[in-house]
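Worksheet: the structure to be examined is printed underneath.
The complex appears here without one of its protein chains, the remainder shown in place.
By letter and in written order, the chains are A, B and C; residue numbering begins at 1 in each of them.
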Amino acid sequence: MLLEYAAIASFILVTALIGFIAIGLGTIFGPKHSTDKKAMPYESGMNPIGPGTRRMPVRFYLIAVLFILFDIETVFLLPWALVFRQLGLFGLVEMFLFIAILLVGYFYAWKKGALEWE
Amino acid sequence: MGIEQKMGNMGIATTTLEQAVAWSRTNAMWPMLFGLACCAIEMMSAQAAHYDMSRFGMELMRPSPRQSDLMIVAGRVSRKMAPVLRRLYDQMPEPKWVIAMGDCASCGGVFNNYAIMQGVDEVVPVDVYVAGCPPRPEALIHGVLTLYEKVQGMKFAEMKK
Amino acid sequence: MDKKLQPVVEQLEKELGCTVSETRGLVSLSVPAEKIVAACQQVKDLGFALLSAMTAVDYWPEENPRFHVIYQFTSVSGNMVLGLRVPLPGLNPSLPTISHIYRNANWRERELWDMFGIKFQGHPDLRRILMPADWEGHPLRKDYPLGYEEPQFTFNFDEINLRKPYAKE
Partner (left out) sequence: MPDVQEITVDDLKHLVSERAIQGETVLLNMGPQHPSTHGVLRLLLELDGEIVVSCIPDIGFLHTGIEKNMEAKTYQKAEVMTDRLDYLNTVGNILAYSLAVEKLVDLDVPPRAQVIRVILTELQRFSSHLVWLGTSALDLAAMSMFLYCFREREQILDILEMCSGQRMMTTYIRPGGLWRDVPVEFEAAVRDILKTFPRRIDEYEALLTRNPLMLDRTYGIGKLTAEECLNFGVTGPMLRASGVKWDLRKDRPYSGYEQYDFEVPTRSEGDVYARYLVRLEEMRQSLRIVGQALNKLPMGAVRSNNFKFVPPQRSEIGVSMEALIHHFKLWTEGFNAPRGFVYTAVESPRGELGVYLESNGGPKPYRIHWRTPSFDNLQSLPLMSRGVLVADLVAIIGSVDIVLGDVDR
């Protein structure tokens, strides 16, 4: 039984390895020469005005949450698309039900004006 | 690089690694989107379809200094712009090079007056000077290839900067 | 002087008592400094809706009217062009602002302050516009040096190379 999971484990292992190699080589061998100017926040060449961390309006958070919500929806679609053939009609109806529920949520957010900035 | 500070000049043993490093640096050197004046328009023509600087690894003009390796100073640097230019150069990550594109960036060019820095080498250390006012796109690409030869010729000992 | 401009100039002359001069088809009235706001208001009411240009000239060796501030007005509806000239003494030249009548005079006056050192009373935000904020002197004055640096040729390469402040890493 353990063998079936070997494929997924090796898949995760390889992707993690590629990630670490790409970034790891850069941090180990890359020249590190940090000066105070380099650490300053980049504001198109000028000095930033006022404190670094400023009060962010809540709108940004709302948009971030909406994005995560609908992004997870597409994450669920991916594995479904792989086994789409074997699931047959049941899989199709099930997924459309899932999408329909989320569409209701989308229209609710739209009508409540969450997508408008104002 | 970090490792060669310890190893110093190892001659034959490290040639292939130097070439590998130099190869990786020259085939994806992203310039910073830093157009000042007339040379910027010629730089845009060099980036556009007809002259296509992307053939030499300059696919993207990164707007922020954090993701760029090369600063092409394209245009005349005024006294008010010089500190900003220096700040942007400081904020670029370490293996960085500078091309002074055009006469105004190389030596003040036509404008020898109170407002223009007489050559950008008073602000940032320059690697390649491209002559012309404005230099043709081919001249800029020739300048880029000269920079590549310079980078490929670098030994580990010199890469300490 | 084309005929459309004739009545306008006479009316201005009558009310403001300024002298008219015409060179090469360009009509310009010379207005004393204190009457400039009234003149501009008058010109605007006469249909000159566009302040197309505003600049100054520095007649440096001549001390008394050292500066001439020049206003160029364009009447879009009547297709006419009119100029106003204001002579200013050299010591600390100042002029009332007209940025409340013509909004684009705002930056023009800031540029004249930056380049010539002509103060504009009542200007909402008189800062330097073209030069760095901590720059001394007013570059476009005739007694301000051009800032000419000796170019580096082959024969004088080494002397200049020593003096040239190359940027460190």
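By our rule, a residue touches a chain if its C-beta (ideal position, glycine included) is under 8 Å from a C-beta of that chain, and two chains touch if they have at least 3 such contacts.
All figures in this text were calculated on a predicted structure; none of them were measured in a lab.
The undisplayed chain touches these shown chains across the complete complex, A, B, C. If you put the hidden chain back, the residue from B:Glu18, B:Glu42 or B:Asp69 that touches it is B:Glu42.
One chain is missing from the display, and on chain C it is touched by residues 23-24, 26, 49-53, 55, 57-58, 70, 72, 74, 76, 79, 81, 83, 102-104, 106-107, 124-125, 128-134, 139-140, 144, 146-148, 165, 167. Touching the omitted chain from chain B are residues 32-38, 40-42, 44-45, 48-50, 63, 65, 75-76, 78, 80-84, 86-88, 110-116, 122-123, 133-134, 136. In the full complex, the hidden chain is touched by chain A at residues 43-51, 54-57, 59-60, 117-118.
Going forward, only the chains that are shown with their structure count from here on.
Here the spacing of chain A and chain C, counted between their Cα centres, is 57 Å. Chain B and chain C have centres, each the mean of its CA atoms, that are 41 Å apart. For chain B, residues that reach two or more other chains under the stated contact definition are 161. Across the assembly, chain C contributes no residue in contact with two or more other chains. Contacts from chain C toward chain B in the complex involve residues 130-132, 135, 139, 144-149, 151-152, 164-169.
Put simply, chain B touches chain A in their complex at residues 1-3, 64-66, 84-85, 87-88, 90-91, 93-95, 159-161. Chain A makes touch with chain B in their complex at residues 28-33, 35, 37-38, 40, 42, 45-46.
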